[in-house]
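For this depiction, one protein chain was excluded, whereas all remaining protein chains were kept in their positions.
For clarity, chains are labelled A, B and C in written order, and residue numbers in each chain start from 1.
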């Protein structure tokens, strides 16, 4: 069984408009090259799921008008400040927001991974988040533990998980090391698309040390090689974020026009307006 | 923070009589040297949890009179035949049996890992297993999915998880590779005791490839070096089972007397009766 | 199953070929522990399908793509990522209930089997569960099992995308009819007879007007079994491979 190896645009074309796409946070494995391809294609009405938060890729997709819904525990560009296009979209009311909390997102994905309809989660009771969610309910411990109310979180099944891995092999396996949230995301989703920095020459599953951090091909719909594919975000263990570039983004994305210039310059391959 | 490094007998002394001990199956990482130490000490009233089944180590502990209760999806010595001391104990009614099914045991441990009181599990409805278990209940999907009855499994929290790892380091981290059921067992238990074949010279968590298959010291109460410590069972990726020895065990363990001779020869360091 | 002196294949080869026919066209077949014939059948089906069948074999290092520990097979099954699985049974009854626990009154059974393993789950979730048990005697194929490890059928309100597909023994193949909740004799292995099957089966089953013979493996199939499959299965089941294929020239 051999893997489906796409180029980046073909990979992005496997994400139809309107689907639920799970994305990792900036400190995990972000398929930024594929995000740019999605924007170039003019993807629409995506439902983003930040696992458990989403950063730069979410802000760009929102700014480019690709997003209808954001389901996440946070949209954050960390120390760079508030996510500018997200903040503007919330103010304008142009994206639907489904606010969650990290462990509930993990639990919902783990429920999908296990093929069960829901999973209990501690905490949350008394948070205003609960009132907003029809996919969270308050139940209790059926074994009569004295734990009082317990939130039950409905399974979250992404149509697509989109991630970037440091390595993948010709058999279609992708290495993610300890960034195991991407394993759960791949297990939970109907299909998973992976971009990767480098081709691993061999079978990741045949090496006991590599296998422990490898998502098996079984879960992957297609892969695309993308050297430096997480840029300008960093990739764990491989390269740091491009600090200058992210600061430039923050500067330019303050306004609609600035953000369009950013897209022209760095995504749409048009001459920058600067 | 440095690890607690014991010798095998000291490690075994950390398992008091009467506690719940989680053990992996023969194809995972079996701490056989520690099991022999438990038998030598004359451990009593243990509650074994096979995750999800238990083999040679379960049969030996049962035969040696260390066990009050066996909670497992199976007691199996695989192709060698029926587990002789287990079978005899069931016939004699000397161990309490809590029959389960693999995914329910995994789910119960995952519930403990997540600190939640229960987890839903598919299937099971209509199995006679269900009638035997007061820690399984039939519930339903609170979100009204049309899935009918759904079994809810109570969290399983072992007092101790006892495993054997190919490698461990001086910081108290243990490498288990893809044998991830041992990771869940370590997360779920109140404490985990690890024997290991070889000392890893360095920090397993500092190497990205090793870290992906490493149980952090955080979960481990103590470790003991035990070269070839899984013998006579095999250790994944390291050495195969000692086929001749296991056949000899099967032969000797057919009778109480034969089993005692086996213990004398291989466990209690007495002269064999043969 | 006694070898048929007329046949140019071994009983194990017939079983591998017969089971493999049930796997053609599927995407992912999983095989539990101690199952060399189902394992061989899956490897044969894969070889015949240009490698386009994923085979996950417990105990194998070459044919096991799981990296999430013991839970992954079960999680995959619940998600519909596994198309076929094999179960056996210390007892199997005419409603396809299986007993992997013991004979006699639970818990102090007269005869104790190893335990239910994942049967109480996989039987519900894998679309094509093939019951495989070489021993075909009234001791195994009983009117009613003493303990239901996993039921053959469920009430309509139970979530159950999976269930029994066929029962393959050393004497014959039964198909399972989910509507009638009964087995139907499907074919009889060469060298065996209807009367023998009836006599050695403790449960009642449906009998079509004509029952054919289980097809002998085609020459290409036999060649694949003795070549590639024999090599591949030896990794996980060296003793089985040595016994069955070690001197297969003699069998020809």
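The criterion applied here is as follows: a contact is a pair of C-beta atoms (placed from the backbone, for glycine too) under 8 Å apart; a residue touches a chain by one contact, two chains touch by 3 or more.
Values in this document were obtained by computation on a predicted structure and should not be read as measured data.
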item	value
Partners of the unshown chain among those that are drawn	A, B
Candidate in contact with the missing chain, chosen from A:182, A:205, A:230 or A:263	A:182
Which of A:99, A:135, A:159 or A:203 contacts the chain that the document leaves out	A:99
For chain B, residues in touch with the removed chain	1, 112-116, 173, 183, 187, 205, 211-218
Chain A residues touching the omitted chain (full complex)	25, 27-28, 51-53, 72-76, 78-79, 82-83, 86-87, 90-91, 93, 96-97, 99-104, 106-107, 110, 121-129, 132, 147-150, 178-184
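Following the convention adopted for this analysis, only the chains that are shown with their structure count from here on.
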item	value
From chain C, the most remote chain by mean C-alpha position	A
Chain whose Cα centroid lies nearest the overall Cα centroid	B
Computed distance of Cα centres, chain B from chain A, in Å	37
Length of the line joining the C-alpha centres of chain B and chain C, rounded to whole Å	29
Junction residues of chain C, two or more chains touched	66-68, 71-72, 74, 78, 125
Chain A residues counted as touching two or more neighbouring chains	114-116, 211-213
